[in-house]
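What follows is a short report on a single structure.
The complex appears here minus one protein chain, its other protein chains still in place.
Residue numbering begins at 1 within each chain, and the chains themselves are lettered A, B and C in the order written.
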Amino acid sequence: MPRAVAHLKRRETVGPGHYLLHLACPEIAASAQPGQFIHLRVGDGTDPLLRRPFSVMLTNPDEDDVQVLVRTVGRGTELIADHEEGKQYDLLGPLGHGWPKPGPGEDIMLVAGGVGVAPLIFLADSLRTVEDRPYVRAIFGGADQDALVCWTEFASRCEEFTAVTEDGSAGETGLVTDVLVPEIERDRPQRAYACGPDAMLAVVAEICAGAGIPLHVSMEQWMGCGVGACLGCAIPAAEGGYVRVCTEGPVFDADQIDWERMNER
Amino acid sequence: MPRAVAHLKRRETVGPGHYLLHLACPEIAASAQPGQFIHLRVGDGTDPLLRRPFSVMLTNPDEDDVQVLVRTVGRGTELIADHEEGKQYDLLGPLGHGWPKPGPGEDIMLVAGGVGVAPLIFLADSLRTVEDRPYVRAIFGGADQDALVCWTEFASRCEEFTAVTEDGSAGETGLVTDVLVPEIERDRPQRAYACGPDAMLAVVAEICAGAGIPLHVSMEQWMGCGVGACLGCAIPAAEGGYVRVCTEGPVFDADQIDWERMNER
Amino acid sequence: MTSSGPDLSVQVAGIAMQNPVMSASGTFGYGMEYEEYLDLSELGAIVTKAVTLEPREGNPPPRVRETPAGMLNAIGLQNPGARAFIDEKLPQLREFGVPVIVNISGRSVKEFAQLARMLTVDGVDALELNVSCPNVEDEGMHFGVDCSSTGELARAVVDSTDLPVIVKLSPNVTDIREIAVAAAEAGAHALSLINTLLGMSIDIDTRRPHLGNVTGGLSGPAIRPVAVRMVHEVAREVDLPIIGMGGIMSARDAIEFMLAGASAVAVGTANFVEPATMRDVIRGIADYCRRHDVARVAELTGALRID
Partner (left out) sequence: MTSSGPDLSVQVAGIAMQNPVMSASGTFGYGMEYEEYLDLSELGAIVTKAVTLEPREGNPPPRVRETPAGMLNAIGLQNPGARAFIDEKLPQLREFGVPVIVNISGRSVKEFAQLARMLTVDGVDALELNVSCPNVEDEGMHFGVDCSSTGELARAVVDSTDLPVIVKLSPNVTDIREIAVAAAEAGAHALSLINTLLGMSIDIDTRRPHLGNVTGGLSGPAIRPVAVRMVHEVAREVDLPIIGMGGIMSARDAIEFMLAGASAVAVGTANFVEPATMRDVIRGIADYCRRHDVARVAELTGALRID
């Protein structure tokens, strides 16, 4: 049954407004695949009412350990930032479809924006143990150096790593896409994975489509149920209509998404 | 300005579902009078939304200490029962009118039901230091022995003390009023004070009225504002219309209340 | 349930339910989505997401947004259409062995009638008319907020099926009793209330509505006092069984609706918060009946005391 109780073992501040939760949760630690998410109940009352979805950033099944990266943006995440160690969370998960695995020895590119790094860290981590492992390049972008949370966790799991910030406070100056284009020109990856703000993903999708690189994206959308029942998390599908982020996603092939309709808002 | 911030220094379990909060709150410790209450904000969000009123049970100005007795009956009090030491409360108070002081050397009777004991402990305590102090008799009733919370704190501040429980698990068997009548017959007090459930207060009022004993009662009612603005806490007044528990009370002379209309529900 | 336990069974519009707790339309998919979280065969009934004649795509995102103790939704009747429902969803739904109530929505009286005929098939136990969806405004009609259109619609559906017909009422009206009376006079077999309150919220940073559809339906505990009041009003006016809903999170809440006059209850938004809510509500109602010496849960219906 995809539900579990997790205890907060430790909450680490990993940057201004960014927290890394170390949860004790054997079920998730044992079964979560990179790219999957958990749907967490923040309080036990009506404030907030709905669960909140978070990607799994890392698991360590031997220690029942699950790591979740949380950026405070509103009521729910601010409450989480205040929770004491020992806090018990009720959660559904692992939910959704994770990243498809790259082929053996493939040259792949990971593109992360802000907390979008979390599911990509998990992906990079999972690739370390596969035979004939892929060659992993990564680009990690954010507004400033504070936004590049957990970059060492990310960088240490990749063969090549480029940081980029809009204000130049760390790494290159610019947007991830400013780095992505020359990187592709230098050496075309066989496959790309991306997670970050919608606007970033749309441009990454355009670039990859132009270069003929298969791209997998992890999408976000407001959720009700998290299990496919409410149709609340719909995003526009390339074939018309909508797909559910919680069930068909959160990871999609970039060409499943109608990026034009995505951009309408 | 009648508002303050209080820190929870210690929370003591004083019986099943009963907690004694030791709050660090210099303003309230210095100024609260017996019978006054504080209006406490339980959470910082909307669950629960409104403040909750509690009587002050004891203060120790030298240690900025304020004691509040809380019985868990619903969402707000259950949350309080879970709060960790160090928890910070925003509160309004001291609010309302407290107990009128007895005359010098008067023979007085205190009648408490359940957590209604709190403001009477404060009253008894305050009388210990007055010159020509009154002779204080007390009756403390509850459903069973568990309901006689903080009875030692109460008994130790009174000259005579009788406990009574409905199931006979402690003290006499019966209702407070079963003890009150013979006590009055034995030795008529010059003044009485009572706090407890409405039904108990109504009977105590009838008994005292019959015996010609001035009675002061501390009343409860659902509150909105706590400061007299919303007219939410109205109870029927003897002279017709309604009086506000938060402002004209919570302590009233028993003959200010229309007990018949009180009993209509 | 031991033989000495309270009798939780209820009859609503001829539908025999083992207990009075069902899902609220649109919040429980077609049941399967929650199969892993609770035993669906324990439910009183399953009410499906709205089914329309043709498939519908639904509204652009965002479609949901949390509000204080509630949520706004503007899903927009996304569904695969009646044909696909019958072929693909219904067979699975029947497997749970509990009554299946199909929520239907249409653009016109004709479409509703046609849908009703199509869905009068084995395995469907009743139809619930979603006359109150804020989106059903095509053909100049605004069902659910005026009496004549509600009556006309209910009558057309009743005439098109021999299944029990439940009319689901909108709370966005001046006097819900009038609409209830119209539905009753048109031959409806039961009423369900309430659907969502029309609401809206705005992102003050972007200055745009939070929902892609601008407005949406407000559900969840926030609306419970309005829902309980409406059930109370309608129960005193109309002699039809009522399925009460709106913010039920616990057995306490469900019992509130029954005391106000509901014969059964539906759980909506709470499913998202806790997928096992319905199981907990059923157990909690049984506990309450035991504690309060209630032999049959049906005794609770309308047992509110007002003097």
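As a convention for this text, a contact is a pair of C-beta atoms (placed from the backbone, for glycine too) under 8 Å apart; a residue touches a chain by one contact, two chains touch by 3 or more.
Just so it is clear, the model here is predicted, and its values are computed rather than measured.
Checked against the full complex, the candidates C:Tyr30, C:Phe272 or C:Tyr288 give a single residue touching the omitted chain, namely C:Tyr288. Although one chain is not drawn, the whole complex shows that of C:Ser9, C:Gln114 or C:Ser201 it is C:Ser201 that touches it. Check C:Leu72, C:Val165 or C:Val281 against the missing chain and you find that the one touching it is C:Leu72. In the full complex, the hidden chain is touched by subunit C at residues 67-70, 72, 145-146, 172-175, 197-202, 204, 206-209, 214-215, 218, 220-226, 228-229, 232, 247, 252, 255-256, 259-260, 288, 303-306. Taking the complete complex into account, residues 46-47 of subunit A touch the chain not shown.
Residues of subunit B in contact with the chain left out of this view: 1-3, 41, 46-51, 90, 92, 221-236, 240-242, 261, 264-265.
Here, only the chains that are shown with their structure count from here on.
Of the two chain pairs examined here, A-C and B-C, the one linked by more C-beta pairs in contact is A-C.
Central chain (C-alpha centroid nearest the global protein C-alpha centroid): C.
With centres defined by CA atoms alone, the chain at the far end from subunit C is B. Averaged C-alpha coordinates give centres for subunit A and subunit B that are 55 Å from one another. In this assembly, the C-alpha centroid of subunit B lies 46 Å from the C-alpha centroid of subunit C. Residue positions 46-47 of subunit B each touch two or more of the other chains. Contact with two or more other chains is made by residues 68-69 of subunit C.
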